[in-house]
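What you see is the complex with one protein chain gone and the rest in place.
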């Protein structure tokens, strides 16, 4: 937590120490980590700052009940699996989570595309940003993928890697120094008025860190995780999503289990793919050409089924 | 609470008795009434079943802060007033409330037009509705307004009132009896199969009670209240909104105060109305014709300003 | 079209006759049916009253292009399938459709749960509803399902069917007659004031017809269709969804094709179900108990795969 000022640490401690009594549902898993920053990337973090409801809330809402929901965990589990499997979304909208997140601007731009959420971002019109920017670790410094226009390929090595890191660092440092120079905060140079903050910020690059409060309900939280914890998501946002999958587990263990089963580890098979699978089960010979699937679709289907691309079972 | 079964009352008592410890922000005003049904109309109720955040949450989000927000109540009040006055909506999205509501279907149909919320309704496809329908009290049995096509006029009296109440009661009772007859639940009549619940329900009239879990954030909660606690709202939904204004006061007293000042007791003046007000303040003579406002607009403006329709100050 | 007044028919004719020139994208399939009511159930209809965009609009937006999109239909088809398969939703939000729908109130209550749309409903606070209510055709008069708490079973026969139809008709007729009596529109009975419309409507049952303008984008339109054209949806709303699948085909033929392939005819397999399928393909013996699936899940999986419940291929 070296990135926090002693004042910030004191504020967090104070919040964690102020224990109150409530008759609301409580998630012990989340109470344990509330307010504490979980580090992500080189300068980022996620802090859970509030929540409403737990697995019970889902069950309770689905039943429009007067009391706590069902009596037994096994019934709750069955109902939660059923709801998620059959795309019942509204009971999962009945629980909420609120985060304080510090993240690079280019990650923030992906994140905010999830509209069904609430956001309060630190304002660089109003305040001055800190001198913190994201530099990838060497193992994440990848070349453009040759096969996938929006993916990464091999890791850069040697001189090229060194030069890229050097350029990223040098340009970000210069862009901040000139930002500070233009701002002339505190009238460092008495001969200058200082450029308006809302203008000066345009000189910062997209790897600078911003921060925000972000709130979503459990349904939309899972939609976010399904897309952003996916292997096809950009590594930098996936680093946040991976942390949030642990948060999900602490918060709503039964829903987390159902999420892994019915969303994260599940697959959608198209009408043509289903026909192909039926033929495979019946033991009929089948390959891409005879399946009616495109090469790409066939590749995706065999991957999901753990087969090699010829259609034979992978060892 | 005569409308609750002893089992329901026991469930509510159990919830109220299960006290836990939390380090989340707490609203003492809401904890006091959590889970308890507040009666509305003849068979309806509102129960607050959960909430997230309080006035602090608004301040905290607006500042994207590490700790509790500002240090002093007067600063919090000032900030909350400022935010509401300048239509900053996102900080108010950071607090949430969840209700269990029992309400007539025709009220539910108005309520659900507020899309920025979450709803789980008791399913009459799945379960059988209770024999409960709304009958207005005599003082709310109004004639069609002569001047306003979507409003009420004088209260019906004497024979007409008695006959209307009688018709409403008789038709609702019959529609329920025939609903029950068609359902043939429990195989009361062994010679019948019983009509599917999803079909039989169509025989019920719009004054039957349904119930749901409803969740909204503080911003959308206030939008709901501004429209539904308004004197132009239909009385029956206003009865619910009036209860919820008290809930707002218990939950977030500073926001409630700012809501009364900047939304509920405020008025929007059009460009032409502003010009008219400037002339009034300058002491110029002005009437509807010379104001450039339509009769209706002039009537609305003079009402807001406490003037009679001639433009003179009302006593 | 016997249900329309000659004035309404004239209005529709006039709209269809008023041809204009545009440089916007046009869907010839929709122009052919624009404004014309398509009958649904006994008194309902759907009219397409406006639209924006066609298959090109999806491609164009996905490419953020200056011109029409790609040059060849085969490329457009490939891109649209790709987008739908990979849950890219925003390009499908770029086309819109607007409908005028007449539908029973209990259907309207299901329909409106789709919040990502816009609705203007005919106001029974402001106007008087017509004397039109839904009565199921005999072949849709089903008993409660024994196995599925929210489904239908066998068709009612003989005396029970006749009595149900009779009750539905008689109660609806009476509820309307008393509605009209309480309203006393036009002062039919000079001794009465007439009950306010906003109150009188509560006497109508849920099978009365209402009408609205409804607008959704193509993405949300397909979400609606996926849920409401599903065999598990209640028959009465499915009747509307079935008509709308034809509308989809006329409007955006390539997207319609991709919708059938990747949504409507597709299936989601859970992590455990995928493991079971892998074992089936490898020729391993497997049954419900050894699959790790619940009975219900096993039943759903074997159905999707066209197997009987023992796991053997269905003939």
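Here the chain labels run A, B and C in written order, and each chain numbers its own residues starting at 1.
By our rule, contacts are C-beta pairs under 8 Å (C-beta built on N, C-alpha and C of every residue); 3 or more make two chains touch, one makes a residue touch a chain.
Because the structure is a prediction, the values reported are computed rather than measured.
In the complete complex, the residue from B:128, B:146 or B:274 that touches the missing chain is B:274. Contact with the undisplayed chain is limited, among B:21, B:148, B:294 or B:310, to B:294.
Residue-wise, the contact with the chain that is not shown comes from A:168, picked out of A:168, A:227, A:245 or A:271.
When the full complex is taken into account, the listed residue touching the unshown chain is A:150, out of A:5, A:74 or A:150. Even with one chain removed from view, chain A keeps its contact list with that chain: residues 104-106, 109, 112-113, 115, 119, 123, 125-126, 134, 136, 141-145, 149-154, 156, 160, 164, 167-168, 171-172, 174-175, 178, 181-183, 191-199, 201-207, 234.
In the full complex, chain B contacts the hidden chain through residues 78, 82, 85, 87, 227, 260-262, 264-274, 277-278, 280-283, 294, 296-297, 304-307, 313. On the side of chain C, touch with the chain left out of the figure occurs at residues 4, 8, 11-12, 14-26, 31, 34-35, 49-53, 57, 60-62, 64-68, 90-91, 93-94, 96, 98, 100, 118-122, 211-213, 215, 217.
Here, only the chains that are shown with their structure count from here on.
Work out the mean CA point of chain A and of chain C, and you get 34 Å between them.
Chain B and chain C, compared by their mean Cα positions, are separated by 30 Å. The centroid of the Cα atoms in chain A and the matching centroid in chain B are 36 Å apart. The set of chain C residues that touch two or more partner chains is empty.
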